[in-house]
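For this view, one protein chain was removed and the others were kept in their places.
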Amino acid sequence: MTVLIDLPREAPVVGPGVTLRSLSEEVSNRVLLPNTPRWWWIGFALGMALLLTFVVQLIWLFINGVGIWGINIPVAWGFAIAEYVWWIALASGGTIVSALFFLTRSPWRSATNRIAETMLLSAAPCAGLLPIMHLGRQGLFYWLFPYSSVMGVWPQVRSPLWWDFVCLLCYILMSIMYYYTGLLPDLATVRDLARTRWKQVFYGVLALGWHGSARHWRNQQTVYAVMSAIMAPMVISVHSVVGLDFAGGITPGWHSTQFPPYFFFGAVISGTALIMMLTILVRWGYGLEDVLTGYHLNALAKVMLVGSVMLGYAYVWEAWGPIYGSDVAERTQFFYRIFGFYAACYWGKIVLNIVIPQLLWLPIVRRSEVLLFSISAGIIVGMWLERFVIVIPSLSHGYMPSYWGVFFPTFWDWAALAGTIGLFLSLFFLLLKLVPIVSMSEVREIVAKERSR
Amino acid sequence: MSQIFGIVGVFDRPEAVTDAAKHLRSLGFRAMDAYTPYPVEGLDQLLRPQRRMMLPLVMFAAAVAGAAWGYFIQTWDEVLNYPINVGGRPHNSWPAFIVGTFEFMLLVTIAAGLFGFLASCRLPRLYHPIFNADAFGRASVDRFVLCVEARDPSFEVEHLRRIFERFGAERVAEVPA
Partner (left out) sequence: MSIAHRDYWRSLEELAESPGFAQLVEREAPRFRDMLGPLDRRNFLRLMAAAMALGGLSDCGPEAEPRQLLPYVEQPPGIVPGQARYYATATTRSGFATGVLIEHRMARPVKVEGNPDHPASLGAASAIMQASILELYDPRRAQTILGQGQIDSWEHLITALFDRREQLLARGGAGLRLLTGAVTSPSLRAQIALLQQQFPAMRWHQWEPLGRGNERIASERMLGRPLDRRFDLDNADIIFAIESDLISNVPGWLAYARQFAAHRRPDETGGKMSRIYAIESTPTLIGAKADHRLALGPADLAAAMRYLAAITGAGPQDWQQTPVADAAWLRAAADDLNQHKGRVLVHAGREQPVEIHLLADAINNALGAFGQTIRLIEPVAPSGSTDQSLEALVGDMTAGRVDTLVMLETNPVYDAPADLDFTAALNRVPLSVSLALYADETAMASTWLVPATQEYEAWGDARAFDGTITIQQPQVRRLYNGHSPHELLAVLHGNTLPIDYQLVRDFWQNETHQRGIGDFDRFWHEALRIGIVENSAAPTVTATPNASALTSLQAAEKPVPGVQLLFREDPLVGGGRDVNNPWLLETPRPFTRLTWDNAALIAPATAKRLGLGIGDVLEIADHGRKVRAPVFVLPGQAADCITLPLGFGHTAGGLGADIGFDAYRLRTSAAPWITRGATLSRTGETYRLATVQGHDRVAGRDLVREGTLTEYQDNPDFLRRPETDQSLYPEYKYPRYAWAMAIDLNSCIGCQSCVVACQAENNIPTVGKDMVLQERIMHWLRIDRYYHGPVDNPAVAFEPVPCMHCEQAPCEVVCPVHATVHDHDGLNLMVYNRCIGTRFCSNNCPYKVRRFNYFGFAERDDRPPESWNPEVTVRNRGVMEKCTYCIQRIRHAEIEADKQDRLVPDGAIQTACQQSCPTQAIIFGNRNDRDSGVARRKASLLDYTLLDELNTRPRTSYAALIRNPNPKIGDREA
């Protein structure tokens, strides 16, 4: 990774005119100044509108049960699970950028990690809600907690679903703590720059009285480094375990040892793609061009490219296994995937995740925000298709030909998708308004370095 | 002399703070601290050379405890408390317990990290006398503040003021307690 990132720079990490003060004010004012840009309102309104559909579909779901979706036997898992995997991948991308590239000491990470983590915190709830929604008896989801829930019966901890539940739980909690540890100094800055009383109190309380003493800094640096060293394997484990949800089953199309890395590659590319889109948005919306420079976009683009190549590798093995292997069920399954009822989804994911991103080899493409934005959007759609292809066609063509069937999404399936997107947008725009979206303390170091050079 | 907390020198360059701090320590000052908008390499080691970082050890201990706890609740569940034949698998299917163990380990470690960090910083502490320092607000933006506290035996305002100014402090001020 580092090798890739430390290529001769194509753009400076921070713009020339940036000083410590200008940086702090530029960033802090976004949360301090009362005037809110129109694009924020539009985004937030869109989020809330979709969130409303989410609420409606939740009510309908709780009244009628999961039967309102298109799922059936054999295809007992539908959109809910595919989208859960999709969301958790997007969320993981946040940690990958902020933790993994902290360890690699990549300079570009400093400005983008807050966006990444904010995205993580907004995506994680979507990922967390879907598996609960998809339960037949949603009210009893707490039986998954490791305690003696009914008549001394505990969860069945051999189930990949339980592993997944634990992973998700830990992941969300840990992400919040990690996020907060990094955020603390910036909250202090906002506190100190705040002019209105209630904002001073609000951020003062959040800052817990941080006063940036040498001792604080040293503690924070140490613990943050160790945390990153933990979050990195954590995020890999999270998505590997999501992969185990499927690899742990014997269903043809799922039962594959390559799933854990395969899923992680997916997380890398889709997470980075979303960060890319949000970075471009924030950069443009908040006019932070000299803090979030082309250097950052370029670096993210390269990560996306790497992700795409890794994913392509996984796709090759996904195909090679069944073709080379002797299991007739696996083979029928695979050919059903690529030629069957859902073939369009399969080829769609190939094009969007593998073919188109190869454009990123060209520096011109990496410099054009429009192209980067659309390629990233394509990747996110493509990853949705990938999850769909993994979950649904595998189930619809299992071992028993007599019980082959197909899944048609109903209106409520789409409502669930739209709803989670709404939840994400609402949360993200809310956090955008509440917390400094660029890690000032870290960028200051870079500014200082630049200046001392 | 206890009506003031100490005296601060405000610098605009990290190097100045480091030099001033070096000098003050050579003069035998101990009760002092520096406040900077971003971590300044080696400053804390300079001010407290004998201080050792316990946090990593704490987190390591937490990791071990978390792993043990994680494995235990799973064994308690499947082996000790309610052993039952699940799909013909042995009660103690340890390979299946690894994931849970691992996740619990990490969770506990991170939690220990965060709370250990806050504790070692004496946080949360919403009030601190240093906040009274003139223009301290800029210490979290673009200024580097060195503070010698009044409790230092050889604390003497004018002497310190001169030292600060010699090291190019753009402002020197007393901090009311």
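We call the chains A and B, going by the order they appear; numbering starts again at 1 in every chain.
By our rule, a contact is a pair of C-beta atoms (placed from the backbone, for glycine too) under 8 Å apart; a residue touches a chain by one contact, two chains touch by 3 or more.
Since we're looking at a predicted model, the values are computed, not measured.
Set against the missing chain, the residues A:L33, A:A76, A:V201 or A:L362 yield one that touches it, A:A76. The missing chain, though absent from the display, is touched by one residue of A:S98, A:T251 or A:T420; that residue is A:T251.
One chain is missing from the display, and on chain A it is touched by residues 64-67, 70-77, 134-137, 140-141, 143-144, 150, 153-156, 158-162, 165, 248-251, 328-329, 332, 395, 398-405.
If you put the missing chain back, the residues of chain B touching it would be 82, 84-90.
The criterion applied here is as follows: only the chains that are shown with their structure count from here on.
Centroids of chain A and chain B (each the mean of its C-alpha atoms) stand 30 Å apart.
Chain contact summary for the complex, chain B toward chain A: residues 14, 33-40, 43-48, 51, 53, 55-56, 59, 73-74, 76-78, 81-82, 86-87, 89, 93, 96-97, 99-100, 102-104, 106-107, 109-111, 113-114, 116-118, 120-121, 123-128, 130-131, 136-142.
Those residues of chain A lying in contact with chain B across their complex are 19-21, 24-25, 146, 148, 152-158, 162-163, 166-167, 170, 173-174, 177-178, 180-181, 185, 188-189, 191-193, 204-205, 208-223, 226-227, 230-231, 233-234, 237, 241, 244, 440-442, 444-445, 448.
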